[in-house]
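Below is a slice of the complex: some chains, not all, each in place.
As written, the chains take the letters A and B, and residue 1 is the first residue of each chain.
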Amino acid sequence: MAEASTKHVMDREKIGQQMYEFIRALYPICRSITGAGLRETLKQISEHIPLQISEVATGTEVFDWTVPKEWNIRDAYIKNLAGERVVDFRKSNLHVVSYSVPVRTRLPLSELKTHLFTLLDHPDWIPYRTSYYQETWGFCLRHQDLLRMKDEQYEVCIDSSLDAGHLTYGEYHLPGEEESEVLISCHTCHPSLCNDNLSGIALATFLARHLSTQPRRYSYRFLFIPGTIGSITWLSRNEDKTHRIKHGLVAACVGDPGKSTYKKSRQGDAEIDKAVTHVLKHSGQDYEIMDFSPYGYDERQYNSPGFNLPVGSLMRTPNGRYPEYHTSADNLDFVSAESLKDSYQKYLSVIQVLENNRTYINLNPKCEPQLGKRGLYRLMGGDRDTGFDQMSLLWVLNLSDGRHSLLDIAERSGYEFSVIKNAAHALCEKALLKESSGP
Amino acid sequence: MAEASTKHVMDREKIGQQMYEFIRALYPICRSITGAGLRETLKQISEHIPLQISEVATGTEVFDWTVPKEWNIRDAYIKNLAGERVVDFRKSNLHVVSYSVPVRTRLPLSELKTHLFTLLDHPDWIPYRTSYYQETWGFCLRHQDLLRMKDEQYEVCIDSSLDAGHLTYGEYHLPGEEESEVLISCHTCHPSLCNDNLSGIALATFLARHLSTQPRRYSYRFLFIPGTIGSITWLSRNEDKTHRIKHGLVAACVGDPGKSTYKKSRQGDAEIDKAVTHVLKHSGQDYEIMDFSPYGYDERQYNSPGFNLPVGSLMRTPNGRYPEYHTSADNLDFVSAESLKDSYQKYLSVIQVLENNRTYINLNPKCEPQLGKRGLYRLMGGDRDTGFDQMSLLWVLNLSDGRHSLLDIAERSGYEFSVIKNAAHALCEKALLKESSGP
């Protein structure tokens, strides 16, 4: 991958702000695992990258699952006797339990309460609830607002529809020199929630846009899909292509102020696991590495034993570990341009490692070559022109026996990957190294 | 193995006391590696379980060893000039060095002393000494009693016999669904010593009695044998059966107040090693895991390189690590019903793991199955009815690829084995899992 041009450097400076603005634009839309909100979101992503949209009909069997009915909603409220909307979908789409069936009725508070959900610990936050596979209805509201509701009759309206339709997802494939793919997957089914997962959508969109302008060794596949049912649907329809996925990341929760957290693939020692660990270790920031567990986002499906794809998840604070998770507090204040930019840069760094992680053979394997006669002797570490030093050359020469990738050499020597990569390129130029078929 | 019925639950409550009473009954008997005391002990065990008794003639060659003469003793004493028994076998059978040849003589204290053994550090305890393979005689006594002995002539009598006879051992084989065996071995050669090893005898006896009432996957073989020469004799006579021993434990020192200690098999990572470690880790109590070393009890023979059987030893405080070891202080006060019951329950828990540790195949390996439509969605952890939760289901599904046993899954997920087992059984019922031929 070529060095960033001045234009791209400037882009990178602005990238955090651009991602944040995109999140702001998408925030009001009422997304779910199907329906108009999801379509509108994909349309807005398409303004940045040429997304290929798929529509899968309700009732389609996808492995053990069936594509559900399509859900759409226009309005919803609870009115008191005075005719005031005490709960109003127009103020927050979190107020309605996602996939609520249409309802129009009058109920006393006592009966209504069985359909109301609040957070006792955070009485001023609205929880986020769904009921995709059980037909019911409900409202989520601030606990403090529930306490204010009098014991009277209420008018309840959910102007929704749950009918045969389609599940929609977006896909962007960027061909590279190799057919082998890097998969970047994000879920697009959450309504007005910023970190989970407008941050992942924004990161994937801008990363795809950037990579489209770069030379690429790998092909890249970006998936914008509803959680669980979306990845199951995609895997079901693309089973013959999954063998191409050589590395993958699920992008979610990348905009909050927490430290970077990497959840490993089920394999645990896949190249993506090593690459992300390396990048975080050299980031100069605090970070955490978690073992794989069969919970979380769509890595659950990619890592199911029948696929066992090397797909990890690079997040900031993981799902369920921050109090704002799945509440109205996961809003535009909870994510920042700064965190988004930092996450974006770490994704780019990981991709740089993957793109450049090749295995080489030392063409002068018996004793060291004489570096001096090639102008490679006593190069200093801080050398801005070369980006490597003499020790990195010696490490690359010593370990380039066809069994150590550049990432292996970086890990064993303690050098940051790019220094080892630069040293390897310099040695290739001097015909002291050539690419090997791999470790 | 079926769930414990009410009767069995009550049995378990009483089991500690029952074991203690059995120890109390066996305590006075003067056991050695051969002879009447050993036979009487096996007879009493036979009142609980139908023991098969073997008699192996003196002189029989067993690998590098020869079955020794049979030793029996009726009485022994040292009388002072006043005719008083200053050392009296009738008061404690520890007073006579085991396998002492018959003697009837008069000696001054100075000569007698070369045959007397005491403990300087514990002047009120009688040591335990043997001389199986060197014909000699001796007395063990309290050091404080030795100090009281005047410098006079003593009458010495050991009314023993050391003649051609037999080595006796007991064996109880419980057939299971599989020919593969779990071996439980304990030594039965120590005289009035409670922890080492009446506790092991009691535990093995009551464990065998319990297992005889249960459905069994494995066959079980309980050995009640004299230490060293007994296991060598058994192995020599049953060499063709040893390949069936898939797991084994040597039961010794299981009644003292110390924490549980597991000494691994020579293999170090055998299934029995993993199973015991898992049980102790989840016991909620302090415990210790020791690497194998070629000393201790009969695990030395089972783990000799020509057999290398996966036999560990689950004890409380190991041999030699408590001051009461091999002294008269290893008495009825040193062991307790409570400790015996705790050890018994840990043995049972280990057996539960072994019995249920199978390897399964996820029959819906591509993506997660839809648990909701099978009534398995959002089950809570504390659910008394199911004994598993949703995360345990997901772990079993994710790792059931034919290469992970349930114990492997329990270890990787952090769950207690029984939760993983229950989850697996629930998934089998829903036809989402089937047993595999093994990892």
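Just a few scattered comments:
In this text, a contact is a pair of C-beta atoms (placed from the backbone, for glycine too) under 8 Å apart; a residue touches a chain by one contact, two chains touch by 3 or more.
Computed from a prediction, not measured in an experiment: that's the story for all the values here.
Here 2 of the identical protein chains are placed; the entire complex in the file holds 3 of them.
Here is the rule we go by: only the chains that are shown with their structure count from here on.
Measuring from the averaged C-alpha position of subunit A to that of subunit B gives a distance of 55 Å. Residues 63-65, 133-134, 228, 231-232, 235-236, 239, 266, 293-295, 300-301, 303-308 of subunit A touch subunit B in their complex. Of all the residues in subunit B, the ones that touch subunit A in their complex are 362, 364-370, 372-373, 391, 394-395, 397-401, 413.
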